[in-house]
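A single protein chain has been removed from this complex, and every other one stays in its place.
Each chain carries a letter (A, B and C) given by its place in the written order, and its residues are counted from 1.
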Amino acid sequence: MTNYRLIITCPDALGIVAQVSQVIATQQGWIVEANHYSDHDTKKFFMRYEISGSDAPFNPDSFRSSFAPVADRFDMQWSLLDSQVRKKMIIMASKTSHCLADLLYRHHSGDLFCEIPCVISNHPDLEKIVQPYGIPYHVIKDFTEVEKLWEQYQPDCIALARFMQIIPDTLCDKYIGKVINIHHSFLPSFIGANPYHQAHTRGVKLIGATCHYVTQQLDEGPIIDQDVVRVSHKETREDMVRLGKDVEKTVLSRGLRYHLEDRVLIDKQKTIVFL
Amino acid sequence: MTNYRLIITCPDALGIVAQVSQVIATQQGWIVEANHYSDHDTKKFFMRYEISGSDAPFNPDSFRSSFAPVADRFDMQWSLLDSQVRKKMIIMASKTSHCLADLLYRHHSGDLFCEIPCVISNHPDLEKIVQPYGIPYHVIKDFTEVEKLWEQYQPDCIALARFMQIIPDTLCDKYIGKVINIHHSFLPSFIGANPYHQAHTRGVKLIGATCHYVTQQLDEGPIIDQDVVRVSHKETREDMVRLGKDVEKTVLSRGLRYHLEDRVLIDKQKTIVFL
Amino acid sequence: MTNYRLIITCPDALGIVAQVSQVIATQQGWIVEANHYSDHDTKKFFMRYEISGSDAPFNPDSFRSSFAPVADRFDMQWSLLDSQVRKKMIIMASKTSHCLADLLYRHHSGDLFCEIPCVISNHPDLEKIVQPYGIPYHVIKDFTEVEKLWEQYQPDCIALARFMQIIPDTLCDKYIGKVINIHHSFLPSFIGANPYHQAHTRGVKLIGATCHYVTQQLDEGPIIDQDVVRVSHKETREDMVRLGKDVEKTVLSRGLRYHLEDRVLIDKQKTIVFL
Partner (left out) sequence: MTNYRLIITCPDALGIVAQVSQVIATQQGWIVEANHYSDHDTKKFFMRYEISGSDAPFNPDSFRSSFAPVADRFDMQWSLLDSQVRKKMIIMASKTSHCLADLLYRHHSGDLFCEIPCVISNHPDLEKIVQPYGIPYHVIKDFTEVEKLWEQYQPDCIALARFMQIIPDTLCDKYIGKVINIHHSFLPSFIGANPYHQAHTRGVKLIGATCHYVTQQLDEGPIIDQDVVRVSHKETREDMVRLGKDVEKTVLSRGLRYHLEDRVLIDKQKTIVFL
């Protein structure tokens, strides 16, 4: 079954759905999943359609030509994506392996539909985790090397799997909407370093993790997903780190899955996640 | 702002969305929320649209006439509902008050958008809970009286708020899709009486509650919502009852809210809940 | 069955449990629930025992005399409380009723074991909620009146059930460890006013509530309990308020229950909650 995803952002207006679905129907496309969202504050409209072309001769190029005038009329930013094409996802890691190992396993077992062309790290330590999967492991010294590798691989997504260096502003801008980080706290609580230490000192009863797009504002990019786990006075800082690792890897892989399936639309500091 | 809800069930086919949204646009309706679902097994299509007529002269009668031929073509079961019209919800209770008190308070504070024409009980005990809200309280002796009251009030929904009698088959059939029960276990575990007692004996680590439509098959009607709460060996049967009460009232009020907002479509033994 | 609670805080040392339990056994007390906690950082020891005197002639006065020398030796702060004695809990509220209504109902139905001598508010609006329960409702103009009422009623606990005024420092100090607030966010996120507005603007995917002791530092007192609920881009600020209300009342009543059962021990900015 060949599926396509039609992603649209435009100013809200009357008749968008009618015109869009009219073109799809004319092109013999079958809408199998549909999501809309009208933002009351910004008067923007967001849309994601999954279109099946399996039972009918839906042709993406033909659709694109027919659709262009409609897109123009409503001033749309749009794309039609083939959901059978694997996106390229680079993983960045440092010395902590739980997120990396989780992503590699999920990819290997078919749970995460993408291609992983390489893993990049500022340390050699995690190569042995990557090696059995036959994926290149690049140890880099600085962000000049990182930039080169990103240019070379042309990734659709860069997963910061507990990568402990701050991405320079120029790279943030160049790859905006593609770099996804896992922050080991429930943002906006405990911004910055050592969040579990801060959480322990403050005596919170839940600790969390936040998956978000990377922007120049550290830990303030649009949030894709978050989750928490319950703790009590009994948990030491080490226990919090251990419990936190499970939340981190769950939230990161979930956020990446949404991104890879084109379910996340960014609107300035916020996301629309179509589930 | 006047809103309408268009609810559709029909055999799946190409072009449904296009034709439906075409009529809506022609009638100057603005789609503010949209949900579709295609069931792969049954080849059925389910749809719920929230249509705003606030900024445009959408006329429901005019829509209905224009839409009828489309509905015929696709063999649709459909309805257009005015979301400003309060549905009538009768509450049935026995001696346990937590669900009743929760529903009355939510209704009173505006969280539950409906009219409560009366409360019906097989015991006089809970009248004092109902009295401050100025809602009639009927103590009934048998289901002949129940049937009369239901006929008299013409409810859109009947909430069994821990009503401890089994609804006769004839009433189940007559009010199918309108009677909603809260079962105090995570169905299908612990069907029947004393589920917390069963749960304690079995030593489960989570107890739950299930909100479902009532059918002739006791505790087997289509499930609307479920939730659980964690327990341990420390909890006595009494603790389980206490903890369970919070889950019960949460799940019941959530399920009723979905029903009152026409978010629940029934497909034989299952529900589609459009959130 | 008559139960007692023995609560102890002291510097950690070898043999505490042995000496404490020795006195209990000698006094024919039966330990039915036991909790210890040694804080590695502060080298403090915390303890809570539930002692049953039902099957044996345990005498609290006799216990107190026998226990005093042990308490001295280990430099203990301690108390023996009769769990059959209802604590006095004053509820403070403003115009929002969900927490107040929830606490009154739980008290009425026996879920919250305490006496509620009065409700105090800076607005007359909620009197009609309180009136059916036959509890005095005091409308106050300033904190001089509040202080007088607190002095008059001698409360063991003061529940700020969405009371929208800041307690003056002198009252905070005088009733330290007795005043419990519900903050409508997952602290330390969104300190201060309008947390749901802040959460909506930030685009978080979970919103929460925090039950904490009130200290001079606004929203920074020791946390007793927290919980969260999932939200998405679909939820408006109004939806967040509605969803938040359920979390707030759940967390507040849970925190109060722990306090009323003497399960919460305070250690500077943190709590030990023995469950």
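Here, contacts are C-beta pairs under 8 Å (C-beta built on N, C-alpha and C of every residue); 3 or more make two chains touch, one makes a residue touch a chain.
Keep in mind that what you see is a predicted model, and the values were worked out from it rather than measured.
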Selected residue (touches chain absent from view) among B:76, B:180 or B:223: B:223
Footprint left on chain C by the chain that the document does not show: 14-19, 21-22, 24-26, 28-36, 38, 56
Interface with the undisplayed chain - residues on chain B: 37, 40, 186-190, 201-206, 208, 222-228, 232-234, 236, 269-273, 275
Missing-chain contacts mapped onto chain A: 97-98, 101, 105, 109, 111, 128, 132, 242, 245-246, 250
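The rule is simple: only the chains that are shown with their structure count from here on.
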Most contacted chain pair (by C-beta pair count): A-C
Cα-centroid distance, chain A relative to chain C, in whole angstrom: 41
For chain B paired with chain C, centre-to-centre distance based on mean C-alpha positions, whole Å: 36
Residues within chain B bordering two or more other chains: none
